[in-house]
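Every protein chain except one is present and positioned as in the full complex.
Chain naming follows the written order as A and B, and within any one chain the residues start at number 1.
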Amino acid sequence: MKFERYGIGIAKGMALTFKHLFRAPITVQYPEEKLVVSRRIRGNELVWFLDRCTGCATCAKACPQGNIQIVTHVGNENNYVVDKFEIDTGRCMFCGLCVEACPYDALAMGRSYERAQHRRRQLILSKEELQLSDARQPSGYARPKIEATLPKQNLLVYWDRDEGGQKLRWLSLSKKRGRGV
Amino acid sequence: MTLLEQFQLWLGGIWPGWAAYIVPGIVGIVIVLAFVVITVIIFIWYERRLLGRFQIRLGPNRLGPEGIFQPIATALKILLKEDIVPAKGDKVIHWLAPVIVFVPVLMVFAVVPFGERAILADLNVGILYVVAISSVSAVGIYMAGWASNNKYALIAALRAVAQMVSYELPVVLAILGVVLMAGSMSMTQIVASQNLPFIIFQPLGFIIFFLGTVAEMNRSPFDLLEADSEIVAGYHIEYSGMKFAMFYLGEYGHALAYACIISTLFLGGWQGPFLPPIIWLLIKVVAVFSVIVWMRATLPRLRVDQLMAFAWKGLLPMAIINLFVIAAEVLWLPEITPWVIVAMNFVFAGVLIVLWSKLFTLGGGRVEV
Partner (left out) sequence: MAIITEPFILNVGPQHPSTHGVFRMRVTLDGEVVVDLEPVIGYLHRGIEKLGETRTYTQIIPLTDRLDYVASMTNNFAYVLAVEKLAGIEIPERAEYLRIIMAESMRISSHLMAVGFFLNDLGAMMTPVLYMWREREKLLDLYEMVCGQRLTYNYMRIGGVSHDVPEEFMPAMKKWVAEMPRFIDEYDQLLAQNEILLARSKGVCILPRDTAINIAASGPVLRASGVKWDLRKVDPYSIYDRFDFDVPVGTVGDNYDRYWVRMQEARQSVRILEQAIAQFPEGEVCAEVPHLLRPPVGEAYGHIEAPKGELGFYLVSDNSIAPYRFHIRPPTLINLTALKDMVIGWKVADLIITFGSIDVCLGEIDR
């Protein structure tokens, strides 16, 4: 006579849920706590280095959608002078093929993911807006030299550990919690 | 002599007859309604936070310290929404349905004893009144589903009628077991006769009553009426604005009402050492509500024919046998020490549950299990 299905499955499930009451939540309180992103993140922007660009337009040919618009004229020292370099980040899918294609390391992905604007035409970035600045930092995607200078990423796999990760912390709830922060 | 009647007597010495009769009644009603509304709002906050902790996340914590203003923000948002009535729906029934769902919930609190003499109306058929009033909500849900002119709502409404009608019977039979042991239907008598809480004497009755009331409240695992993954919010799919607020508050009001009834019938009501009685009642109500939220967080829901099978083939025979056993004990063994009865009842409960688990077949004959 087997004793089964008298509610033991439900009881085991509820015991597991009860055990989770005593685990610290893994929520990151976004605007106050921000995680350190990967060194190779393909963020929602691009960074263009004016001094290294030769106007070869390899990036424009590599783009699957044709987001990059380059207009050049022939300069004095047998080079191209870039008049217009525009990227439509509204249509861009941030695949990174342009960054991988550039032979002179003149284009890099950005690190920021908070580049929402109110109007679509504000997403079309011109030559001046694309350059390196304090607000527009390059990421290390396909650029190992930049990658070596960036801080390491916060990983959830390491946070979920016994020292500080899973202990009972009922009362110190909301504000300063988060993965490795 | 409840507190209310004492107030009326004292006021009768000062004021004319009719005023002395009505004014304390109004004062009592206002106090009870304020208690209900405030506790429902706290329960909304408590459920969302507790559900979040079960799911290893934080609940709402932005508005106010630890999010206690969240239900007020929810209520304000719902009040400010536009009230949409479906064009081809029946307008009168559409307007009337939330009222019929919400008002019986408030009426149940008239017979909940909050203290030794603190009860709004000491009816000597208190529990019968509760059973009668709470069945009216089923009609309201059916009206809501019909008047929406929406096939999803109609499916939900028909499921509602089936579910609420079929779970009335086991609930009533479990209540009868308590009434037999207490000797009276009045709520104050039931609390007074619990030297040991009735949950120890009638474990099977408690389980049947608990599952039956969870089904009556349409909460998981029996929430097919508002199954948001199947029929997309069920019977209140076409409601917005204040009418939706009535359904929403009505759901938590139901939970509060049934938690109060469970605490009164099975857990000893307001009795307990050191703390004042209202605090003990609140502790028991919050404990029962936590178990209900715990079940909601864990369990998937039943299908409608499995629900009906569970009621008619599972809970109802067990409730009838439970009633016979309790009646036999009350009739033939009234003077024996309580612990013998407790042991006998636990053994009966265990045997019945194991026997009924044999009936629980899976696969419908198509699969070898």
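One rule holds in what follows: contacts are C-beta pairs under 8 Å (C-beta built on N, C-alpha and C of every residue); 3 or more make two chains touch, one makes a residue touch a chain.
Model, not experiment: these values are computed from the prediction.
J.: Checking the contacts here: which visible chains does the omitted one touch?
T.: In the entire complex, chains touched by the missing one are A, B.
J.: In the complete assembly, which of A:K12, A:R52 or A:R120 touches the absent chain?
T.: Of all options in A:K12, A:R52 or A:R120, contact with the hidden chain holds for A:K12.
J.: Could you tell which one of A:N67, A:T89 or A:S139 touches the chain left off the display?
T.: If we include the chain that is not displayed, A:S139 is the one touching it.
J.: Check the options B:E168, B:D223, B:E238 or B:E329 and report the residue that touches the missing chain.
T.: In the full complex, the listed residue that touches the missing chain is B:D223.
J.: Name every residue on chain B in touch with the hidden partner chain.
T.: 51, 54-57, 151-152, 155, 159, 220-221, 223-224, 227-232, 296-306, 360, 362-369
J.: In the complete complex, the non-displayed chain touches which residues of chain A?
T.: Where chain A meets the chain not shown: residues 5, 7-10, 12-13, 16-17, 20, 26, 37-42, 62-64, 93-97, 100-101, 109, 139, 141-142, 147, 152-158, 160.
One rule holds in what follows: only the chains that are shown with their structure count from here on.
J.: For chain A, which residues are in contact with chain B within the complex?
T.: So the residues of chain A touching chain B come out as 3-7, 10, 13-14, 16-18, 20-21, 23, 25-27, 29, 173-174, 177.
J.: Which residues of chain B touch chain A in the complex?
T.: 52-58, 61, 66, 294-295, 297-299, 353-354, 356-357, 360, 362
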